[in-house]
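With one protein chain removed, the remaining protein chains of the complex are shown where they sit.
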Amino acid sequence: MIDKQNASPAAAVADIFDGATVMVGGFGEAGSPIELIHALIDQGAGNLTVINNNTGSGHVGLAALIENKQVGKMICSFPRTANSTVFPDLYRAGEIELELVPQGTLAERIRAGGAGIPAFYTATTVGTPLAEGKETRCFDGRDYVMEVGLKADFALIKCSKADRYGNLVYSKTARNFSPVMATAAAITIAQAGAVVEAGALDPEVIITPGIFVDRLVEIFDPEQESRLVAAGRSYP
Amino acid sequence: MIDKQNASPAAAVADIFDGATVMVGGFGEAGSPIELIHALIDQGAGNLTVINNNTGSGHVGLAALIENKQVGKMICSFPRTANSTVFPDLYRAGEIELELVPQGTLAERIRAGGAGIPAFYTATTVGTPLAEGKETRCFDGRDYVMEVGLKADFALIKCSKADRYGNLVYSKTARNFSPVMATAAAITIAQAGAVVEAGALDPEVIITPGIFVDRLVEIFDPEQESRLVAAGRSYP
Amino acid sequence: MTGKTSGWSRDEMAQRAALDIPDGAYVNLGIGIPEQVAKFVPADREVIYHSENGLLGMGPAPAAGHEDPDLINAGKKQVTAIPGAAFFHHADSFVMIRGHHIDICVLGTMQVAENGDLANWSTGAPDAIPAVGGAMDLVAGVETIYVITQHCTRTGEPKLVDACSYPLTGQGVVNRIYTDLAVIDVTAEGFEVVELAPGISFDYVQEHTGARLIRCN
Partner (left out) sequence: MTGKTSGWSRDEMAQRAALDIPDGAYVNLGIGIPEQVAKFVPADREVIYHSENGLLGMGPAPAAGHEDPDLINAGKKQVTAIPGAAFFHHADSFVMIRGHHIDICVLGTMQVAENGDLANWSTGAPDAIPAVGGAMDLVAGVETIYVITQHCTRTGEPKLVDACSYPLTGQGVVNRIYTDLAVIDVTAEGFEVVELAPGISFDYVQEHTGARLIRCN
């Protein structure tokens, strides 16, 4: 019987290796798999390349992973946060690398990685510094840059409900990057607010079909990043 | 107030012009917008380029549109049908053009057209006759062909429910090509089994957001292609 | 120098821009003054707001006690969803943007050039942390780009210039600019003043602009 449930976040992230590329779902705190990220901090893998739209808040979750010096490179669209100086401090000190990618190109590069598309063309960044060094090509009189697909060794994502097959549904705008990240990682690990019976999720409304999900961890009452930040918490 | 409802299929398709490119949803009979196609037959626009996975069944729906000599060119993956010789007869007579596209490339080219992506690379067709004349390029040691996005002047699709904004949900595998076609046409026309109040569709389960839909027609009890074919019906 | 005697407030700039949003438009509003535009769209127009983090049909801020950390906008502020809203993932959200489905985007800026070039993401300073978000996608994909901005920087430098000195967000993308002093169109001939704020003269606007202005006929 297929059952993708793992006993704990620690078990689910145990084989993330030094130097791995890890996609992390979430846009700000919405959809951030904070328990999985904290398990990765406990686990200690280093020199990671992390793909997320941002660089985290305060001293918990993604910001804490960066602060713990486990991230060698960030691929993101917006590495500044009002309430965190973790990334800027390390970046200015030359201790972390940054690949800045426009938000829509980031989403599409991840989708392409999951869809078996090695490269595509987009008008985004044409004529800007972010197009420098990229191949430009004209289609129907307009210039486009070539962008390549992004894949990862692991994806850490958060959903509201899952079943044992790994079918997932999300909550509102907490969906964001997670469905495309699930397709683009060799191993996708999802934390779910609830794991329900197979068949309990309407097949019309499943956003991530189970084929894209390898491991599940049920986290009934996940931490909320903004509350932790407001409380001045840090991890570990 | 936004209200995309049209009074009739005839009103919804009235401005489809000679020479237009028309995407038609459906895979076999599932999702085929048969009332909209029949309205297009009544309307009479000719020399159309039609994009659909197939070429229709019997002498109704898409097959009837072809039989009525309104289609100059088909773009599809599988133009043979067990129960229709309409397309093969015209094709052998040199009266209709065919662009044969693998099913997955067809779906992705339509998605690219809707997503503002002029071209992408895929391994599908490499080393086959369908790659002839196409640019081939190597990424990470594997060859891929370049495929270009597909757009249309109109899309005719079928859904199970809609609201006045044009938000759509579908029924089971009748979803197929319609969500991507809705994104790729200048004017998307959807026939809906029911048009419900705004807010009656759960925002988590809307498959086609209303931004992609221009016109709606409520067809409460649509014809079923296989029944019409079994009954030996033809249109008009 | 002709003295400034009045000009538009931030709310008035947003209100003026709102007049140009037609009924039925799909609109993306940037962070800052552009967000305020939604408050001023005339009540007889129905406008659908897109937030690039996966929401079409964004409503106003939630009432106290109804906040939901899973329901935020692109500026990561908590918002609401109207009846008839839809959620979707990030790749689908940028299909709407890159695929030219959004009608209008209203953005803030650092600089706009008379050829429509926009620079609103980086000063290019060597110690700056570069951050672009969705700005480049929006200007590349949305047909009509409106900019709302103070006419000059806090230190009095013009933001409307003959050529951007900051790194570009996009080339030739801006259609219309709403400042505290005027409404200005980007035309093939350059900046054209289409409306002056109350008490503001054409000459005053010209003096505070880093490019030649054209009087609207």
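Just so it is clear, A, B and C label the chains in written order, and each chain counts residues from 1 on its own.
Everything that follows uses one rule, which is that a residue touches a chain if its C-beta (ideal position, glycine included) is under 8 Å from a C-beta of that chain, and two chains touch if they have at least 3 such contacts.
On a predicted model such as this, the values are computed, not experimentally measured, just so you know.
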> Can you list the shown chains that the absent chain is in touch with?
Replying inline: A, B
> Of the residues listed, B:14, B:100, B:200 or B:231, which one is in contact with the missing chain?
Replying inline: B:100
> Pick from B:30, B:45 or B:190: which residue touches the chain that isn't shown?
Replying inline: B:30
> Which is it among A:72, A:209 or A:222 that touches the chain not included here?
Replying inline: A:209
>> On subunit B, where is the contact patch with the chain that was removed from view?
In response: 27-31, 53, 77-80, 87-88, 91-92, 98, 100, 102-108, 110-111, 122-130, 170-180, 207, 224-226
>> In the complete complex, the non-displayed chain touches which residues of subunit A?
In response: 1-2, 111, 114-117, 163-165, 167, 183, 197-199, 201, 203-204, 206, 209-212
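In the analysis below, only the chains that are shown with their structure count from here on.
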>> Spelling it out: a chain qualifies if it touches subunit A and also touches subunit C; which chains qualify?
In response: B
> Taking each chain's centre as the mean of its Cα atoms, which chain lies farthest from subunit A?
Replying inline: B
>> If you tally contacting C-beta pairs for every chain pair, which pair wins?
In response: A-C
>> Nearest whole angstrom, what separates the Cα centre of subunit A from the Cα centre of subunit C?
In response: 29
> Which whole number of Å gives the spacing of the CA centres of subunit B and subunit C?
Replying inline: 36
> What residues in subunit A touch two or more of the other chains?
Replying inline: 108, 122-123, 170-172
> What are the residue numbers in subunit C that touch two or more other chains?
Replying inline: 81, 87-88, 94, 97-98, 141
